[in-house]
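Got a structure for you, written out below as structure tokens; questions coming shortly.
Missing here is one protein chain; the remaining ones are kept as they sit in the complex.
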Amino acid sequence: MYRYDEFDHAFVNERVAEFSDQVARRLSGELTEDQFKPLRLMNGVYLQLHAYMLRIAIPYGTLSSRQMRRLAHIARTYDRDYGHFTTRQNLQFNWIRLADMPAILKELAEVEMHAIQTSGNCIRNVTADHFAGAAADEVGDPRPYAEILRQWSSIHPEFTYLPRKFKLAVTGAPNDRAAIQVHDIGLELKRNAKGEIGFAVFVGGGQGRTPMVAKRIRDFLPEADLLTYCEAILRVYNLDGRRDNKYKARIKILVHEMGEDEMRQAVEREFAAIGRTALTLPAEEIARIQSYFAPPVLATLPAHSDVLDKAKAADPELARFLRRNLHAHRTPGYGILTVSLKPTGLPPGDATSAQMDVIADIAERYSADEIRVSHEQNLVLPWVCLDDIPAVYAALKRAGLATPNAGLVTDIIACPGLDYCALANARSIPVAQRISERFAALDRQEEIGELKLKISGCINACGHHHVGHIGILGVDRKGEEFYQITLGGSGDETTSIGEIVGRGFSSDEVVDAVETVVETYLKIRTSPAEKFLDAYRRVGEAPFREALYADA
Amino acid sequence: MSANPQQARKAKVFRPVVATSNDLATGAVVFRHGDGTWSIDIGRAEIAETPEDGDRLLARANADQDACLIVEPALIEIIREGGFVRPVSLRELIRATGPTVPLPPEAYAHL
Partner (left out) sequence: MALFRHGVRVADDWTFPAEGEAFPDSGPVALPRARLIAEWTALEARNAPLGVVIASGEKLDGLEAILPRLSLVKLVIPRYADGRLYSIARLLRDRYSFAGEIRASGDVLRDQVALLVRAGVDTFDVAHEGTARAIETGGIVAVTHHYQPASNDAAEAHAAPGARPWLRRTPVPFPLA
């Protein structure tokens, strides 16, 4: 993991002092809400439905046990004992007092964390593959580059008042788990024919009101040019992005209006004009940052674990858990475990302070002290020895954290929606709850197979509904909650935007509608091996539309 | 009748309103009472029955914002049910009563 040095500590402490001063000026009445709002937003403080909300950055989703314990401590001391992990690998606390903000930021700074740029029209927290460094299919660990980008983008003097927010995501594997094609900049780590490391650069993806899949504007960018190229993209955007209409201000609209080729040329021109500067990354510096992310020392083990095989044979529940929540590791004898934050009937992505502490303990003992937050609102233990899995499973189970549903229909992404969010049109969490209850039977879930269901409470699409295999969007119809269903979206390397199938459904109807979609899929699939997305792509929306609206 | 069609329309559908906002220091949802204090208890909120009273109530709430007591004041429509008062819209109902989803037990410790 990255460790702060003196410089990094000084930076964050200065920022805490600056923001604490702003909070004090606000509380004393020196700043009006209008003046304070842009300042608090730069530091992740929103005023939500019930209270102030604080969004804490978890850079590229990586946490140490110590950091997780500190989050638990903050939940217990300053909030209502729980937190919400978001689709941007951040953590939100929903019930924070403005007056406590300085104390909380100090507590965070002590464990090398902050809330800088988790909102506002600036470069946001950089996200990455949650299996980074451990995945079997990886070209390289994306996190050192994400860390370099995090540093470069921190209080960037030129890019703090952009037309709109700006999100970067990096993946190190051809199987994209970071949804890079729906980000403002998406970076795919790859090797060229000569075996050198670099990036394919995607620009202009995004969800929200006008969902768009990013355009690949560079097939191979040498790693040394990472910052220069990003600076070029951001400069083109800052100068030419629309500022006349908030809904047209994201870079995706600029790319769309300029056209892919012209955008590419504009960026390349700017990139060439900047030339070599202190942003050009020396190989030694990349290596130095990489050394922070060196994998932990792991034992040399056979690929198979007899201990695990035996435990699996004796415990069908463990076997089920492994079928869904264990993922291939690059190191023989090790596995990556998904810790589901989607138990039946509870809010997706929420964890109590007690659960955070349990996960911290497990990670300390069994996962090289490391935890990941996935954009699918789960936690990940990336370095678990297969022999240890029975013990880890038992500990997770005791804490209600062993739901065996990773990637299944109840592994739902849901934004906070109208239960918390001031911008919402409809509730998300209760819909997720009811769907997870409807599909609670584990055998049935497994029979259905991989299915990504994503719910947003408004068109801002924080719940990523556009890229859900089944997407649900909450709308307000004459004061009543209504839900639109989209099908066929995907956020992986084959990214596609889901299509609206027809009229929306009332809150009472929506769970039945989802079940109808699932039943239709089960009927039309060629075999259990044909996943929902593949079946949908083969047959299109017609059979689903028919099933949904047959009686209408 | 007012010559302004918008005002006329507003007058026609006017429902009783109360003033709500968030407490500046804590962020808690609060409602304005007749004595000028604010609290979470909508049952004690001052109710404006006419558009004119509503405007005056909002003006008092805005003054409280200027005095840095509360943030983002607004008028919300309410319904009287028996002895109770509740907001008309779901959004405001959720603001007044909390999330409609299960929270961990400790989340209620402050009550």
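When the chains are written out, they are named A and B in that same order, and each has its own residue count from 1.
Basically, contacts are C-beta pairs under 8 Å (C-beta built on N, C-alpha and C of every residue); 3 or more make two chains touch, one makes a residue touch a chain.
Since we're looking at a predicted model, the values are computed, not measured.
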Remark   = Visible partners of the omitted chain are A
Key: Hidden partner chain, touching residue among A:D21, A:D219, A:D309 or A:E437   = A:D21
Task = Touching the absent chain in the whole complex: find that residue among A:I155, A:I197, A:A319 or A:A422.
result = A:I155
Touching residues on chain A - with respect to the absent chain = 7, 10-11, 14-15, 17-18, 21-22, 35, 38-39, 121, 151-163, 227, 235, 238-239, 243, 273-274, 277-279, 282, 285, 288
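By definition in this document, only the chains that are shown with their structure count from here on.
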Message = Using Cα averages as centroids, what's the distance between chain A and chain B in whole Å?
response = 35
Message = Going by the contact rule set out above, which residues of chain B touch chain A in the complex?
response = 22, 24-29, 65-68, 71-72, 89-91, 94-95, 98-104, 106-110
Task = Quick one: which bits of chain A touch chain B in the complex? Just the residue numbers, please.
result = 26-29, 32-33, 47, 49-52, 76, 80-82, 95-99, 345-347, 350, 352-353, 418-420, 424, 427, 429-430, 433, 479, 481
